[in-house]
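Missing here is one protein chain; the remaining ones are kept as they sit in the complex.
Chain IDs A, B, C and D follow the sequence of writing; residue 1 opens each chain.
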Amino acid sequence: QQVEINFYYPVAIGGPVTQIVEDLISRFEAENPDVKVNPIYSGTYSETISKALAAFRAGQPPELAVMLSVDMYTLVDEGAVAPIERFVETDEDRAWLEGFMPVFMSNSQTADQTWGVPFQRGTTVFFWNKNMFEEAGLDPDVGPQNWEEVVEFAGKLTKRDASGNATTWGMQVPSSLTSYWLLQGYVAQNEGKLFELSGDQTYFDSPEVVEALEYWVSLAHEHKVMKPGVIEWATNPKDFFEGKAAMITTTSGNLTNVKNNAPFPFGVQILPEHKKRGAPTSGGNIFIFEGVDAEKQEAAFRFTKWLTSAEQSAEWSIKTGYIAPREDAWETAAMKTYVEEFPEALVPREQIPFMVPELSTYENQRVARVIDDAIEASLTATKTPAQALADAQAEAERILRNYRN
Amino acid sequence: MSTIALPHQERGASFWRLVELVGCYVLGLLWIMPLLYAVWMAIHPPEYEVRFDLFAPLTLDNFIAAWSAAPFARYFFNTFVLISVILVAQFVICTLAAYAFARYEFKGKTVIFMLILLQLMVMPEVLLVENYRTMVRLGLVDTVLAMGLPYMASAFGIFLLRQAFLTVPKELDDAARVEGAGSVGVLLRVYVPLARPVYVAYGLVSVSYHWNNLLWPLVITNSVSTRPLTVGLQVFASPDQGVQWSIISAAALMTSAPLLIAFLLFQRQFVQSFMRAGIK
Amino acid sequence: MSGIEVADLCKRWGAVAAVDNVNFEVKPGTLTVLLGPSGCGKSTTLRLIAGLDSASAGAIRIGGRDVTHAPPAQRGISMVFQSYALFPHLTVEENIIFGLRVRRVSVDERNRRLKKASELLGLGALLQRKPSQLSGGQQQRVALGRAIVAEAPVCLMDEPLSNLDAQLRHDMRKEIRSIQQRLGMTMVYVTHDQIEAMSIADQVVLMRGGVVEQKAMPPELYSRPATTFAARFIGTPPMNLVALSNGTGGAVVRGTDGPPLIEGPGDGLLLGLRPEELRVGASGTLAAEILAVEYHGADSILECRVGDQTLMVRVDGVLRNQIGEKVWLSWADGAAHVFDEKSSRRVDHRPIALGARSEDNRVLHSVS
Amino acid sequence: MSGIEVADLCKRWGAVAAVDNVNFEVKPGTLTVLLGPSGCGKSTTLRLIAGLDSASAGAIRIGGRDVTHAPPAQRGISMVFQSYALFPHLTVEENIIFGLRVRRVSVDERNRRLKKASELLGLGALLQRKPSQLSGGQQQRVALGRAIVAEAPVCLMDEPLSNLDAQLRHDMRKEIRSIQQRLGMTMVYVTHDQIEAMSIADQVVLMRGGVVEQKAMPPELYSRPATTFAARFIGTPPMNLVALSNGTGGAVVRGTDGPPLIEGPGDGLLLGLRPEELRVGASGTLAAEILAVEYHGADSILECRVGDQTLMVRVDGVLRNQIGEKVWLSWADGAAHVFDEKSSRRVDHRPIALGARSEDNRVLHSVS
């Protein structure tokens, strides 16, 4: 008797993700002939949770889904997901669960339970175009190390035509979606924080946050080294390849994409520091849904465990550029070879000590939207960062008030 | 040659006539340009997305890449099923209702007709929150039926067919009855065949509407096995990081292709169908 | 073969009585024409007979059977409509056998009747065409064919020829009459064209405002109209109706002082004279002045003033008389009709024999 | 006041010549009717005069000025369309003064003309209505009003009455004629109705297949048709055309052996006899057999066989003759027309004087 389970997954990076997923699944099925996994590509992260929650409410949830780790509170609040501990029985299971790096687990646990299993996790990293560095008289092998250097380098790298219109921007930071995430990097570097881990409190209007956003905005408006307005995630790497941007910040998940598509030598490093180093985690966890047969949940758990074990973690990381969230994955032979051939792959890992958990609250989508709007408003100069963040904090208060008691 | 044809007028003003003419063609070119450009992108390698070169090599790789990147075959199938189901249901349901309005007198006819016409303003997608709940209650979420159901009783269809039936001469109805046909017989043997052009017109309008419809299917479908093309394309084209415009163009054209080809083949019928549907 | 009896038939649309107590009988195998002006209730009467509308009161019997409440299909009738009511999406053949298909008549029988009808009507070569590919006359034939194959004893026709041009109308009329007689059909035929009615009918039922004005054979309708309406409805130009008044020696034309035309008092009476029965001459009975002449080729219509009244006179060919000229009108003895002005019904009269009168010293009354 | 000259006018639509070398002249202040069957090029000719289509060849002069290439507005014409072409969103008043507004005629003048036209046509009470609120006859009057206020010397009308019923058509026709004469307009009037043409025209231009068949005053058209087409197009029932052949003593009706009717050989000639000019009697010129009788009230139409040919005869009133009866037909000397069978043109002839012939021992030829 075969158990059939549905697996929703988003694609948030370039590359043949669908195929990689299918390859993995067919291997799993070969090893576990009693389970059949239907992979369902479900769009972006936000579409995935929309779909999954919709399906859950309609009584037909998928058995498991990859959703943003930060949506944990929303999912728990809805009663939509099952704690992983429920399925952990053997010592081997326990060892597996304990094998994840703590920074990734902080977004995965609340109320002493683990609700999601780190899977396609990432962080933001910093890329630069070595050719342009050379043209601008910079050392192509060393990227900017702090906020000031970023401004300085970007100034040198920004090229303008006769009429003063920029043809190449020195620096580009995407801001079209989940831009709070990039802000969080700046905030961490500024020794501030965006939210409380309890998920019911935000600090959008704290001075550290305001300064961080002001720095970001100053790149475009004061220093004029970044394209003003909102920069699409989707076009940011493309701009980089096309030479429209000399330095970009983007998700580490883009490593493979950049490696394959950049028609010039490029450098990659962890984010520049300010008061200290800092970067947010990001990306998706695997959640197992409530509202399905225990037997199916169990199969889903088995698949989850298999997919996030050392071997598969390493493979997934190598093929996509996501960070393998387990120490033992980095010890596998495959990973070691890969890192030797492509040392840049180590960069995200280097950042792990400095990482902070990603913004995650109740009604996360809504709160995230509020802070995103504030960032967009600041970047497009419709509001000052202080004003925008004050408004955002007020709105977040209004939303989260109901969850404090 | 004048835009508003008045016989024999203003022969002399040929310069302005020429300006006018050029204006017309420029407008036409402007309008078709986006599509031509999309085709350009789709049939050339990605390097030529932003570089216009008459001698750029042609390729189908973009289509192949798009086709293999997402289960478009399945999406096509889903759309096809969806449209067939909707169309058949619309024809049956609207025909019956239109017949009642065209040939029967009953109490409250006007009020009911008005209530039905309300749907011209309040399309199902406007009420998507409640309609979604209804589908949840019916246990139909993520089914083809759920995608089609709210559209099956189409006020537009009822209105159109009623108009068509009203133009059927009463004498034909009488003649069929004298010859021994009953109510259903008259409907099937006289009204339906005579309204055939209207069915074609309505069918084309309906097919293109539902082929293009996004919001409701987006809300109500979750899985590959029900998702229609539009939703498939939406899901396909929205990865958060990095896109290839030539592949997106290829995918966009691919999803529009059947309509596009049908339109190019049956331009006249299309235009006339929409025209017919528009005359109220 | 069945006759039709229509007894006290009424049809009201709301407050309006479209058909008001109509009675007539159609003998088996004969053709009755319902004649009358637009809106007089002809079609309604026919539709009541067909069962397409239901009667408000009264009864309809076909072949002795009361069918007042039977549906159309069970009345043993066929019907030909004004606009032919051919199904435009069906071929000629399919149109003709439509009813047979509906009634599930066997294929053999269907073919037999189709063959017969199409031979009768010369439709053989057209069977595969669509109605839109036929001329008006051919369409009319197809409609006729559909009525014939039904082999119903009664055939109803509602202005079947009104969409045809004059020549074709004439030919088809003869054809319908000949088929009706050959097949011995009982037929009710609606028209508002008096010529058509006169030339085709065994019996004419003349209607007006929902009531029957006169039922008669055509020559009687022409020669003895029962009312002024009947008198004026038949014939073009219509019969002149001249008001009479009391005069010396009998009734005279009102506004003149003679000569007396009929015996007795004239007040409240109308004298009917058909334009084609009036003669114009240098001598005659009534003095008249020519007001206008309208030339039609074969004949001309004269507008004449007699006393304070205007008469139309039809004369052959081109008239040599001038406008304003004074002439004399005369007519044969039997040509005069007399009606009561109030009831507008025909009354008997005794004409006063009048020889032609030569131009004399009478003064024509001119109207101020 | 301007006359119209149409000289060698041609209009080709692709290969088809809709108007083919048409010549005629309209005298100032007179009314010319373009008459002919459907598709003969009447409308096209009119539209060429109006400038709505442009001529392929030939010239049009209005008031002596060559307007062949002038735009419609500069030809000094007004026009009444078959469908009236009233602007549905404008009131009657606005419709009538539309052209005056366009031409920026002063308000005073506008009002004066409007008043005059609306009095002439009895439109006073309707000025604020929309066309859709008018009856057909009233719409026709508005169209006429629009043409009148233009005070153009030439007025063109394309079947202006064909959408009206018979009675209204008759009245409007008289009205148009009277206005035309009162205002002294030069008018070209298109119709396919011969009665209308005969009763209204100063001159009739009879067309057929794009060419002019005959130009004449109405009585001449009737009494001296130039071709068999003209002969049969005017008059109902149409003129009988009887084939002649050589006989002893002159031409005889083909298929009979006499009597000779006209001098000389008969082969290739047609004898034209109008139904209304034939007399039926116990004696006469031609022996005939009655095939059918159609009763019309005032008259009846007889179908008679003479030799192997069929003739229509119109007789007054009810005929007492029976179908199959043998009778004699006769006619007045001037009533016979002769045409050449091939060219179908009229030819002169000398009739042979024939007294009435009493029934004798002649054998009627029966056709097998």
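Here, a contact is a pair of C-beta atoms (placed from the backbone, for glycine too) under 8 Å apart; a residue touches a chain by one contact, two chains touch by 3 or more.
Everything that follows uses one rule, which is that contacts and distances are computed from a predicted model.
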Per UniProt, the name of the complex member that is left out, chosen from "Ring-1,2-phenylacetyl-CoA epoxidase subunit PaaA", "Transcriptional regulator", "Hydrogenase isoenzymes formation protein HypE" or "Sugar ABC transporter permease": "Sugar ABC transporter permease"
Shown chains that the omitted chain touches within the full complex: A, B, D
Listed residues D:Leu48, D:Ile77 or D:Met312, member touching the removed chain: D:Ile77
Which of B:Thr59, B:Ser208 or B:Ser225 contacts the chain that the document leaves out: B:Ser208
Among D:Gly29, D:Gly63 or D:Gly99, the residue in touch with the chain that has been omitted: D:Gly99
Hidden partner interface residues of chain D, rising order: 50, 52, 71-74, 77-79, 81, 83, 85, 87-89, 98-99, 102-103, 130, 132, 146, 150
Chain not shown, touching residues in chain A: 46, 50, 53-54, 74, 77-79, 163-166, 175-177, 227-232, 235, 239, 242, 244, 363, 365-366, 369, 372-374, 376-377, 379-380, 382-383, 391
Contact set of chain B toward the excluded chain (per top definition): 1-10, 21, 24-25, 27-29, 31-32, 34-35, 37-38, 41, 49-50, 92-94, 96-97, 99-100, 104, 106, 109, 112, 115-116, 118-134, 149-150, 152-153, 155, 158, 183, 208, 211-212, 214-215, 218-219, 229-230, 233-234, 237-238, 245, 248-249, 251-253, 255-256, 259-260, 263-264, 267, 270-271, 274-276, 278-280
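Definition applied: only the chains that are shown with their structure count from here on.
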Distance between the centres, which are taken as Cα means, of chain C and chain B, whole angstrom: 56
Separation of mean Cα positions, chain D and chain A [Å, integer]: 92
Where chain C and chain D are represented by their mean Cα positions, the distance between them in whole Å: 27
Per-residue overlap in chain A, given as positions that touch at least 2 other chains: none
Complex contacts: residues of chain C adjacent to chain B: 47, 50, 52, 71-73, 77-79, 81-83, 85, 87-90, 98-99, 102-103, 146, 150
Sites on chain C touched by chain D in the complex: 166, 174, 194-195, 198-199, 218-219, 221-223, 234-236, 274, 276, 294-299, 314, 316, 318
Complex interface listing, chain A residues touching chain B: 6, 8, 11-14, 16, 18, 40-45, 47, 51-52, 54-55, 57-60, 62, 177-178, 233-238, 242, 250-251, 253-254, 257
